[in-house]
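The complex is shown incomplete by one protein chain, all other protein chains being positioned as in the whole.
By written order: A and B. Residues from 1 in each chain.
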Amino acid sequence: MLMINSPAELEACRKDILSKRDPKKPCITLCSGSACHATGSEKVARAIELEVKNHGLDVEVDIRRTGCHGFCEKGPIVVIYPEGICYLKVQPEDVCEIISHTFKEKKIVERLLYCDPNTGEKATFEHDIPFYKNQERLVLGLNRKIDPKSFEDYMAVGGYQALSKALFEMTPEEVIGEVKGANLRGRGGAGFPSGLKWEMARNAPGDVKYVIVNCDEGDPGAYMDRSLMEGNPFAVLEGLMIGAYAIGAREGYVYVRQEYPLAVSNLAEAMKQATRHGLLGKNILGSGFDFTVKVHCGAGAFICGEETSLLMSLEGKAGEPNPRPPFPATKGLWGKPTNINNVETWANIPLVINKGAAAFSALGTEVSKGTKIFSLVGKVNNTGLVEVPMGIPLRDIIYKIGGGVPGGKKFKAVQTGGPSGGCIPEALLDIKVDFEELTKAGAMMGSGGMIVMDEDTCMVDISRYFLEFLSDESCGKCTPCREGIRRMLRILTDMTTGKGKEGDLELLEELAETTKGASLCALGKGSPNPVLSTMHYFREEYEAHIVHKRCPSLSCKELINYVIDPEKCKACGSCFRQCPAEAIHGGKKMIHEVIQEKCTKCGTCLEACPARFGAVKKISGEPVPAPLSEAQRTMA
Amino acid sequence: MSEIVLQIDGKKVVAAAGMTILEAAQTVGIAIPTLCHHEKLAPYGACRICTVEAESRGRMNMVAACTYPAEQDLVVTTRSEKVDKIRKVLLEQMLSHAPDSVQLTELAKVYGADKDRFSKESSFCILCGLCVRYCAEVKKKNAIGYIDRGPRREISFVPEVAGKECWDCKECFDLCPTSALQAAYVLTEALAATPTPDDDGCGSGGCGSGGCGCKH
Partner (left out) sequence: MDIGRIDQVIDKHDGEASSLIQILLEIQSENHWLPKEALDRVSERLQVPMSRIQHITTFYKAFSQVPKGRHEIHVCVGTACHVRGAQRVLEALEDATGLKPGETDVELKFSLETVNCLGCCALGPVMVVDGEYHGNVAPAKSAEVLKNYE
């Protein structure tokens, strides 16, 4: 069946697909998201295909390349169904053993199982791994069940049921009512209620209206939108079509970062297949509703994630924001009413329609409903994408799911909300994560980046880092953003290089106030947040940099020195040989010394020194010990 | 056309639909300072010197008077401690680029801005964009445009167009709040560049500013 012309045909098609599938049939799934791709999942996939064939299992076993599973730290990930045996960090050379053990001898390959870094306990099945166990993967969960390029796979998991329901059982107003009732809030940043936004666009006068998917995911450290677009483009498209029907749009755009090539190609394939089956184009499912989509690639500008900039970019101009009002809902693309939502928001729509507002909003807090996907990254054991109900304590995300900070280091802060967000300290880890609570803590939800920082992360440097990022990404149109960021960055750079002055903190506060108060768009208005939140919670770190020229985290290069402890050095020569700057004074049976004038502070010596000696250390804010004499350096 | 009633600095103001706060204020003789605003050009909202407090439905926002529409029951305050402080810092930032600008110096007196507060910048331009927009919107020549973004944003003449159009026009010079210094400077440089047959790719004789990444 090629064209699907009615809801009945849609269900018949689904029945046909399911009838050919045996849920008990073994299936090897392999994560083929970008991160697993980067760690060699394609080679593993080919090895699996070959091995399965060699064992003559190609009829008995299915192989499926799926979207991102989320546990990116441990990729490439192989899961074998129906049992759900989960193998991590699989390399092509492991495949032979996996196939012969699991399928021929019905044994588990122990060494590829998940091993808890804290307890050493192993987990055989996906659902036993703490990282997955504590999540609620309503949106992201489908990624691992389907091949993102397969229309049949999407149908098999209930695809297009929501669209069919919306088109045939609901009026546009009812669809909007459902989204409003679900209290779904935008997952891309400010958390504006999606239903209200849709209603504004629906009520705006005009025959031509547009709907847009914002996949210009620019927040550094956030990648859930990419994962959804790569792993389940059909769901995003289905959400978009439901929105188009509700608002009265016949045309849509998907704005994707060109840094996400796999998302672009998977989306293009999904669009091709949807069109072939009549689920894009004219008279969809025989409902009389027409809808087409165009893909537009971003060209490398963070600001284009801002709605009005995105529209400028879609019109073929530089991505400079325009003042609001007028809002895109009344005057958007080409001056027509336009509704823009981000990828995760669109992907939630089929869920809202299928489950209904009441069921959807059963999860979450008073003001934030449903689940949210966070990208848990940085100094945390289980790095990856996590989907949790709104209102879960921040501590649970970092410790129960994330497994805490690696290497026995101390947790310092978690940064949420991207470059307009803030850093949350240890003392506030018990807050319940939703839009309001994060804002109250001086951070924000943003698109859901969560970067964990440990004792080695300098908070002054982090705030400098974000200002540098924003200075690179500001469009430069308005004075407070362009000049304010330039000045704040200069002050912070001075601080991290030992040139901080008394009065700098007050000046930062003043600049922050102007930038926040007078900037044209959210990028400018939010730009002082990383500075203000770190100054609020970690003021003593700022003071140490300014007053004592000391970096308490031993991170700011200009404020630290590498030294070798004469008591601990065993003259093994490791640092001497590896130093790229020839800045180590070595010699046989001679205590080694760092020649400070030559040292580039690259840290190679610290890594080279065997852990059992631990002779190289960093110091800050204290004088470098005087060089030893030749006699003192000679070892007995 | 429907009428809108709002309040500016305690005065009741009746504005026509489509008016901005700035225009509404002008009708009752309330002056709000502007730099990037020009009546012949579309509102732009870049310099932000016209920032005012606007209260609507119990929420106070800082908005640019030159772009924000006059709304029913809006309560606007054009001078307050907060507004003045913002204008002062903005002026100080702009004065670091154009310390001798007459317009900026006059405003600096009003808001107590210190022209030496921030270290001097090498560019004279405050990027109000009047030249760029005037050339595009009024003259329709597009001889001058922006390049780059963020703190690296600059104005730059397009040599081929400028060579043909600018000598007989130069109307943008009078618009420049920094006394046309930068415009003249960039123009001279662009015109001085002579096209060479086999260039390094960044254009005839370079972009003239280094902004495009070529080594000029």
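Here is the rule we go by: contacts are C-beta pairs under 8 Å (C-beta built on N, C-alpha and C of every residue); 3 or more make two chains touch, one makes a residue touch a chain.
In this text, all values refer to a predicted model and were calculated from it rather than measured experimentally.
Annotation: of A:Asn214, A:Thr457, A:Thr479 or A:Asn561, A:Thr457 touches the absent chain (contact as defined above).
Screening A:Ala299, A:Ala359 or A:Val547 for touch with the missing chain picks out A:Ala299.
Residue A:Cys72 is the one among A:Ile17, A:Leu30, A:Val44 or A:Cys72 that touches the chain not shown. Touching the omitted chain from subunit A are residues 34-35, 37-39, 72-73, 75, 217-223, 226-227, 258-260, 296-302, 313-319, 375, 377-379, 383-384, 415, 449, 451, 453, 457, 462, 465-466, 469, 472-473, 475, 578, 580, 600, 602-604, 607. Touch with the hidden chain on the side of subunit B covers residues 132, 136, 142-149, 156, 158, 160-161, 199-204, 207, 211-214.
As a working rule, only the chains that are shown with their structure count from here on.
With centres set at the average Cα position, the gap from subunit A to subunit B is 37 Å. Residues of subunit B touching subunit A in their complex: 43, 45-49, 51, 62, 64, 67-69, 82, 85-86, 89-90, 93-94, 96, 118, 126-127, 129, 146, 148-153. The part of subunit A that touches subunit B in the complex is made up of residues 301, 303, 318, 322-323, 325-326, 470-480, 482-487, 510-511, 513-514, 517-520.
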